[in-house]
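The other protein chains are all here in position, but one chain of the complex has been omitted.
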Amino acid sequence: MTRLSALFLTTSALSVSASAVLAEGELNALVWCDHTDPALIEPFEAEHNVKVNLREYEGTGAALALLEQSRPGDWDVLVIDGIDVFRAVEANMLAPLDTSALPMDDFFPEVVMEENNTIDGVTYAVTEKFGYNTISYNSEKVDEADMQSLATVWSEKYSGRISIYDYYLPVMGLAAIAGNVATAEIGSGDLPAIGETLSTLRSRSASVAGVVAAQTALATGEVDIVVGGGEWLTAVLAEEQPELTWTIPEEGAVRWAQSIGVVEGSENPDLAMEFIKYIISAEGQARLATSSCFWGMPANAKAGDVLTDMQKDVLRWDSQPDYLALTQLYPAPDADLDIEMQDLWLETLQQ
Amino acid sequence: MRVLPWLYLVIAFGFIYLPVGTLVLFSFQDGTLPVPPFNGPSMRWYAEVAADDDLVSALANSLLIATASSAVAVVLGFCAAYGLARHVLPGSVFLRGLLIAPLTVSYLIIGLGLLIVLTRAGLGLSLLTVAIGHVVINLPLAFAIIYASMGAQQQNAERAARDLGAGEAQVVWLVTVPMVLPAIAAAFFLSVTFSWDEFIIAFLLTRFDVTLPVEIWSLLRSGLSPRLNAVGSLVFLVSVTAVVLLELFVFRKRRV
Partner (left out) sequence: MTNEGQSLQGCGFVTPALLWTIAFFVVPFLVMGAMSLATLEGRTLIWGVSLSNYAEIAEKAYIWRAFLVSLEITLTVTVVSVLLAYPLAWIIAFRVPAEWQRLALLLAVLPFWTSYVVRSYAWLLVLAREGMINQAMLGIGLISEPITLANTRFATVTGFVHFFVMLLTLTIYANLIQLSPNYRRAAMDLGASAFQTFRYVILPLTLPGVVTGAFLTFVLCIGDYVTPQILGGNSELTVPQVIMVQLGRRADFPLASALAIALMAIVTLAYIFSARWLRLDRL
């Protein structure tokens, strides 16, 4: 064996064992990009003298796959789409959560969402943030009146000026709402009609884009409307480009919510709980709400005491009761319908 | 007509430098969006990048993996090239083909295969797994380059050394290696380049400690900002400096 390879093996062996030793003061979290803002994480790290390791993921499937391929104890905290908590529970990925220590009474009542977070009477996760998948647009380039109804948002007039947010659940939800079908009631029989709406929408769109691509497109003037966008998309840009805004059409829109929970088999369950308590506290909620990746409403209404007036304006704090009443939850298909919907999505969105 | 080649050269260079130019220009953007119009030069994004711990550690990880995996690839490649060039082995054509085969497989597929196998084998994802993947993609390259430079010239020198009583290890270390050093250096340099910038294998095979391209990718996913421009420009600057230094001190020397 040459000296070089021996050296390499030794250093790698050392680093592997070193990281094992350091694990005591570490928290491993699988999260959405809004949790990676240092402004959110550093106060917690400083107070508890720990290191928070964050790994971002994009789709729930990816997170579940990652968890399945990991060894028990690899992960401590999971942030997951509210609608997918049951999937994580089914796959034995979440540990029961003791919510007695959390200020649940301070929550906006509509977002406690027991039907998402509690399975068979056991609570596994708690909502931490919510917002809307609706219509984001450039108020200087489009007729705002057209944005108030789904029937006119993607009319011929705006052909080529639209981008579609690349996530099938909310956009198909919007398509269903446009066709007068409630998201909770979507069934196989509704798919053809939804497919047609999607096709029409796609034919008038310039692109199907993820978070950054959609932001880029809107900010650079590539498109003027983002279907499936919302405050989460434009709030980050609002300071420099206040003409980028959003609205909820009269037919309604889709409400997204993200939940946070402790991973089953975690080696630091107490620390994980402390982290969740921090995130749910008023300060943590305020920071999470205005996190650098995307903004959203905090689940804990007390965060309103910590947020500035300008921030609350951008989040439309005062209109929330109306919005909550007007919006529906994500479609929650069973496994088979889910595959059908995903296939339909991939089919219609490639034209 | 004589102007034509030069015109083509200018246009070609213009095309090649267009994205890099835009990148560097808007890294000095005074504003939150790296799009025209360009507002006066500002260094704030470079300051942000330097202060970003994640980026700095990703950079360190990239360097570590690049040098380590290239070193392993070059050593293995050299040994294999020496073995095959100097000895008649059964099925040597097949062996050569096997060693070169990974060149024809896309990195995504190599990464996918390793992901499936390594996680099932219980080995957690980490920088080590990425380094393994990078050796897989660089080994064929190192082997091919070094093998191509093992010619009769070296063989004669080796025979002479053996005749003079040198042991096999001495022959290899004192005669062969110095003679094919340019090829070894080229193989190492090329491997470092490919590993340094490699994205998909690093993306699939890491957990928390990520390499620079993966960190840049998550930056891309989480917010539009000239910070990305600053990072790209810095990477470019570092690489250019390295290449220029190499050119001045390693390759120039050879000509003298």
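To keep things simple, chains are lettered A and B as they appear, and every chain counts its residues starting from 1.
The criterion applied here is as follows: a contact is a pair of C-beta atoms (placed from the backbone, for glycine too) under 8 Å apart; a residue touches a chain by one contact, two chains touch by 3 or more.
From a predicted model like this one, the values you see are computed outputs, not experimental measurements.
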item	value
Contact residue for the chain not shown (choose from A:A39, A:A62 or A:A101)	A:A62
Contact footprint on chain A, counting only the chain that is left out	58-59, 61-62, 64-65, 68, 90-91, 160, 166, 206-209, 213, 216-217, 220-222, 335, 339, 342-343, 346-347, 349-351
Residues of chain B (touch criterion as defined above) contacting the omitted chain	5-6, 8-9, 12-13, 15-20, 22-23, 26, 34-36, 76-77, 79-80, 82-84, 86-89, 95-96, 98-110, 112-114, 116-117, 120, 132-133, 135-136, 139, 141, 143-145, 147-148, 168, 193, 197, 199-200, 212-213, 216-217, 220, 228-229, 231-233, 235-236, 239-240, 243, 247, 251
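Just so it is clear, only the chains that are shown with their structure count from here on.
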item	value
Centre-of-Cα separation between chain B and chain A, whole angstrom	36
In the complex, chain B residues that touch chain A	31-33, 35, 68, 71-72, 75, 115, 119, 122, 124-128, 131, 207-208, 218, 220-224
Chain A - residues contacting chain B, complex	2, 4-5, 8, 11-12, 15-16, 19, 28, 33, 36, 53-56, 58, 69-71, 74, 210-212, 215-216, 219-220, 236-237, 239-241, 292-293
